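All protein chains but one are shown at their positions in the complex.
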Amino acid sequence: MAAIDDQVCELARAFPDARAAPEGGVTYYLLPSVTLPAHCQPRAVDLLLCPSQRDGYETRLFLSQQVQRPPHPDEKKRLNWNGHARILERNWQALSWRIPGALSMRLLQMVLCHLEAFQ
Amino acid sequence: MAASSRFSRQGFLGPDAEDILATARVGIAGLGGGGSHVAQQLAHLGFRNFVLYDDDAIEESNLNRLIGGTNIDVAMSTPKVLIAERLIRSVAAPSVVVEQHQKAWQDDPTALRSCDLVFGCVDGYRQRWELQIMSRRFCIPYIDIGLDVTNAGDEGPKMRGQVILTVPGGPCMRCIGFIDDENLSDEGRRYGDAGIRPQVVWANGVLASTAVGLAIDLLNGWTRTVPEKGVVYLSYDGNTGLVFPDKRLRYVKSPKCSHFPDDEVGEPLWQSL
Partner (left out) sequence: MKCIVRLRRNLFDEMRSDLRRRHAHAFERVGFLYGRLGRAGSIAIVVPFEYTPVPDEQYVEDRTVSAMIDADALFDAHQRARSTGQCCLHVHAHGGSGGTWFSRTDVSTLDRIGPSLQRMAKSAAHGGLVLTKTTGACLMWLPEETKPVRSALSIVGFPLTLDRGGSHGC
């Protein structure tokens, strides 16, 4: 796997306002005010990437609030909010969204795979 | 200062004890079976500054254990924090300050951060871990209590509980093996549902009393002992009635926490990438 610095640079190029902070042994990546697809409400949310195992998931992407969108025709892809967490002094929400092999992905890849849930 | 007549029977705690307890601002997250016991005892002992959090109201199934809860409360769906407040005010000095929040502490942690000591009487490992994190950031000793009854097949029910006191800089609940990735993940897989756990008043009382005893000793050192490993981890075996140091303590090698670096305090420090 590519060195973490390289992955962080790549993430920063895609999200120039991105920041990182540690808590309890994990480094989290904050992506402020990310624009979601047009069918989502709200369109802009803060994202928090947890790039390590948590709550039974390989990686997790938290959002600053739950997002609504029209129900997906495929039931398996409907939004199921099951993660409410307090991390770095803020409250976050997360979907039940598994990404096989997530731990071997680059940070940017992880974020994009998580965001597929909102396509 | 000599103990007033109200507290004359606890004079052995020392001449300053009444003042010390009256000064301390104590937070209780969760005012159910465990938290209601804690609130009652602290009020009797002379604590005068309380911060209470619980987003729930009493139901009939709570009446077997929620101290201070009444049939009328069930009929009125009284919030648990209001029951606790009423209980505290019924025995505490008139000058008692009770700040109650009918919400989860995470929804507004301001008051909890200002506490000198926090009791966690909540369900689930994730809830406990979040309280642990907050207490480390704001340098607050944290006392956790919890109870579980499991069915061991032919052997019948097994009742187990814990009372844990961690202080900033010392071993945390991960260091002592009480919380780990496995139990957090298991809970996460159940959608964060800690489940409807069996609960009984006598066991909650044992745990709460033990926790309150630890709080008193922490505040005034009346036993003149300091935990060898810098943390207190007591297990309760409800089947035998015994409370004893948990065997996992023997695996704690360092008096220093390995999960919370010293400088991970205060507001989070965000670094640009």
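Chains: A and B, in written order; residue numbering restarts at 1 for each.
Everything below uses one rule, namely that a contact is a pair of C-beta atoms (placed from the backbone, for glycine too) under 8 Å apart; a residue touches a chain by one contact, two chains touch by 3 or more.
What you see is a predicted model, and the numbers here were worked out from it, not measured in a lab.
Looking at the complete complex, one finds that the omitted chain is in touch with B.
Of the options B:W105, B:Y125 or B:F138, the residue whose C-beta touches the omitted chain is B:F138. When you scan B:L117, B:L131 or B:L234 for touch with the missing chain, the hit is B:L117. Residues of subunit B that touch the chain left out of the display are 19-20, 23-25, 49, 110-114, 116-117, 137-141, 167-170, 217-221, 226-227, 230, 262-263, 265-267, 269.
Here is the rule we go by: only the chains that are shown with their structure count from here on.
Mean C-alpha positions place subunit A and subunit B at a centre distance of 32 Å.
On the side of subunit B, the complex with subunit A involves touching residues 106-107, 109, 126, 129-130, 133-134, 137, 174, 181, 184-189, 191-192, 259-261, 264, 267-273.
Per the touch definition, subunit A reaches subunit B in the complex via residues 8-9, 11-12, 18-25, 29-30, 53-57, 82-86, 88-89, 91, 96.
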